[in-house]
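Here the complex is missing one protein chain, while the rest keep their positions.
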Amino acid sequence: MSSTLALQIGTVAQRSVLRTLRQPAMVVPALLFPMLLLAINAGGLDSATGLPGFPTDSYLTFALALTFLQGTMFAAMSAGTNVATDIETGFFNRLSLTPLRRVALLVGQLSGVIVLALIQATTFLVVGLTAGAGLEAGPLGIPVIVAISLLSTLGFGSLGALVALRTGSGETVQGLFPLMFAALFLSSMALPRNLIEIDWFRTVATWNPVSYMLEGIRSVLIDGWNGEALALGFLTSGGLAALALAAASSALRTRMARE
Amino acid sequence: MTARGFRSVVLGVAWRNLHGFFTNPALFLPAMIFPLFFFTAFAGGLSRIESVPGFHFPPGYTAFEYAFVLLQASAFGGVFTGFAVARDFESGFARRMLMAAPRRRALIAGYAVSGLVRALFTISVVTTVAFLAGMKLHGAGIELVGLYTLALLVNFSAVLFGTGVAMRLRTFQAAPAMQVPVFLTLFLAPVYVPLGLLGGWVHTAATVNPITVVLDAERGFIAGDPVKAGLAFALLAGIGALFVFWALRSLRSAERATA
Partner (left out) sequence: MNDRTAAAIEAEGLVRVFKKGPRAVDGIDLQVAPGEVYGFLGPNGAGKSTTVHMLTTLLPPTDGTARVAGFDILSDGAQVRTAIGAALQEAALDPFLTGREHMRFQAALHGLPRELRRQRGDDLLERLGLTDAADRKVGGYSGGMKRRLDLALALVHEPSILFLDEPTTGLDPQSRTALWEEVQRLVADRGVTVFLTTQYLEEADVLARRIGIIDHGQIVAEGTPNALKAQIGRPSVEAIPAEPDDLGRVIAVLERFGQPVPGTPRGTTVRLSGDDASLADVVRALDAEELQVEHLQLHQPTLNDVFLAQTGRSLEGARQDEHAREEAQRAAAA
């Protein structure tokens, strides 16, 4: 990478991180809300561990994976909203008038939510493990969880940026939230897929890539080293990141309407 | 001011609010989508919970969750009405209404009426979907009247709570102040399983949470075996009265600020 490109990415990233962390209204719910839900669900659904075939006797351990994915949803909204705000206020035009390269603009803009995701992942791990969640893979499982989490964040964040770049509207980005909500709920977030009774629900959850991101993280917490689950977790999160980043890059090219 | 004048203000405020709700997808869709999501995810994804030892609810898990979703739709319907009040203050439209209405309590009544109509609409949609999903209600006519009256009383309290918060803070930034307490109140209750199957601190919180009584009463009506109905109505009457007082005091606060 040339030094100019690195400087550009660093400059845009610095701004992105600063403006994300300077918005408590964005950061605090992104940290608190998933943990609150974790606490509620761990208590509310603990009896589910009594179901034959439930993979663990701790619903807290089972549900911990969900907190990371909830964090990525917040990331998508945050990234999209920030890009849309830049477009709506004209700050995007300001950036377009500099020698800034497209790749630097996109990667830099997403850096803020990546940092937020890192803070989230660290916090959730510390809180979850302190509260008694298991980590069957041991300490080496931590970077794996963080990696899947960050890849998912990059993917969903790029989706948010894609919508913002295509529409230039913060309101439309907000409209993503119900879709992400649906993606999360129609997955194996509450029960393992093999214990979902309703056929159509189980089918949707099987086709839903979010299920595999959840199961990849969950496998580290419950099973230890489950190659298949990990492979699918990385494939879906990495695949989403690659596709969404490419689509966002294309949308950025159109928005800048230059070469 | 005559009773007719009071009524015309109430109807005017209600009409305006309802018109905005039904003609603006950004307002209408979340109010419809979220209860349906919860219903689909909980009743669909968690139906296996029926097999948990100690779970006993003759009408089935779909009906068990329907009771919660009914409450959730009613309560959040009230919160969304509070959002509308906050938007009115932020845009300055509330000042126009405060200046025009001779008896300003009519404004609160108008918001309450619009909240009620919105709740009725949402409940109808959710109920239709629930029946299509195969829900069975064992309760007879009077029990079903009791069921929906409880839901509407919850909505009434939530509208007054939200309206009061909006009138005191007079900005849309007040949204979390309305959402978070309602969310916590709803979810620190037997959402997924009966009270006896809850674990840990959630069990303790649910034991003292008045919503637990209301949920139990609703489920009793659904099962055709009313339980705690009198207590539920008494609690909601008391809470409702409290929030009437809260809303009226908040109105005074808003009047002083906009004088």
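For clarity, chains are labelled A and B in written order, and residue numbers in each chain start from 1.
FYI, contacts are C-beta pairs under 8 Å (C-beta built on N, C-alpha and C of every residue); 3 or more make two chains touch, one makes a residue touch a chain.
A quick note: this is a predicted structure, and the numbers were derived from the prediction, not measured.
Looking at the complete complex, one finds that the omitted chain is in touch with A. Only one of A:Thr4, A:Thr122 or A:Thr206 touches the absent chain when the whole complex is considered: A:Thr4.
Contact residues of chain A toward the unshown chain are 4, 7-8, 11-12, 14-15, 18-19, 22-23, 86, 89-91, 93-100, 257-259.
In this section, only the chains that are shown with their structure count from here on.
Centres computed as Cα averages put chain A at a distance of 31 Å from chain B. Residues of chain A touching chain B in their complex: 25, 29, 36-37, 39-40, 42-48, 50-52, 171, 174-175, 178, 181-182, 185-186, 189-191, 195-198, 200-201, 205. Note for the complex: chain B touches chain A at residues 26, 29-30, 33-34, 37-38, 40-42, 44-49, 51-55, 173, 176, 184, 187-188, 190-193, 197-203.
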